[in-house]
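Here is chain A:
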Amino acid sequence: MSSTLQLFRQTFKRDLTLAFRRKSELVNPLIFFLIVASLFPIGVSPEPNFLSQLAPGLVWVAALLATLLSMETLFKSDYEDGSLEQLLLSPQPVFLVVLSKVLAHWLLSGLALTIVAPLLGVMLFLPSEGMPGLMLSLLLGTPTLSLIGAIGAALTVGLRRGGVLISLLVLPLYIPVLIFGSSAVQAAVTGLPLDGYLALLGAMLALALALAPIAAGAALRISVSG
Partner candidate 1 sequence: MAQALLTAQSLFCERDDRVLFDQLELAVSEGEIWQVEGRNGSGKTTLLRILCGLSSHFEGELYWRGESMDEVREQFLSELLYIGHQAGVSAMLTAEENLHWQCALHPSLDVSRAQQALERVGLKGFEDVPAHQLSAGQKRRIALAKLYMSRAKLWILDEPFTAIDKIGVAAKEALMVEHIQAGGSVIMTTHQDLSSQIPLHTINVEHFASTQREWSE
Partner candidate 2 sequence: MAFETFADFLNMGGHGLYVWLSYGLGLLTIALCIYLPVIQGRETRRTLRRRIQRESIKS
């Protein structure tokens, strides 16, 4: 049992180390997040009233796309250098390693996005009452996005052009999170209670936590055997 925990910790540490050594991968999703969000005022309208109405959805869509963008790298380098084979030949449960990798990945993508989100909120004139809702919903929603994304990443890891494909596979599955996430922000803006939305986001997170690592583990096994 303790060796299992040890593996969880070691993998977590390893993936964080790897992420910090590849600086560009670390900041790219964040930059993407900022750029996507600033496209809307430029492309649609810079009018504050209009933007503040759209802001909850825009920030969420941008966060979703940024997470998606960063997902592709989750298993890619491990697949290419053979680490993934070693991982699959471990007598320890694979889903645990997957969970650990997703956690490390989320800390540097989802959590980072959550922290930067208020900046986008200000850029898009999101009323300040909406900020807590924005951060809370992102905090609960982005891990689900990472977990679901891990399944897509695992399914496409062996393919040369997996990048577009992964979005095709994963985006439809993101829709519920998007709906409840942006609704939570909207509710916060209008002063309605948030608990319901957050509970739903939490429930989805729980479900994803239980099932996604297993599905991703199975998908990795399939991809590597191909």
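Criterion applied: all candidates are chains of the complex that A comes from, given by their letters.
Everything below uses one rule, namely that contacts are C-beta pairs under 8 Å (C-beta built on N, C-alpha and C of every residue); 3 or more make two chains touch, one makes a residue touch a chain; residues count from 1.
As the structure is a computational prediction, the values presented were derived from the model and not from experiment.
S.K.: Among 1 or 2, all from the same complex, single out the one that touches chain A.
M.R.: The answer is candidate 1.
S.K.: Residues of chain A touching candidate 1 in their complex?
M.R.: Residue positions touching the partner: 3, 6-7, 10-11, 14, 17-18, 21-22, 77-78, 80-83, 85-92, 97, 221, 224-226.
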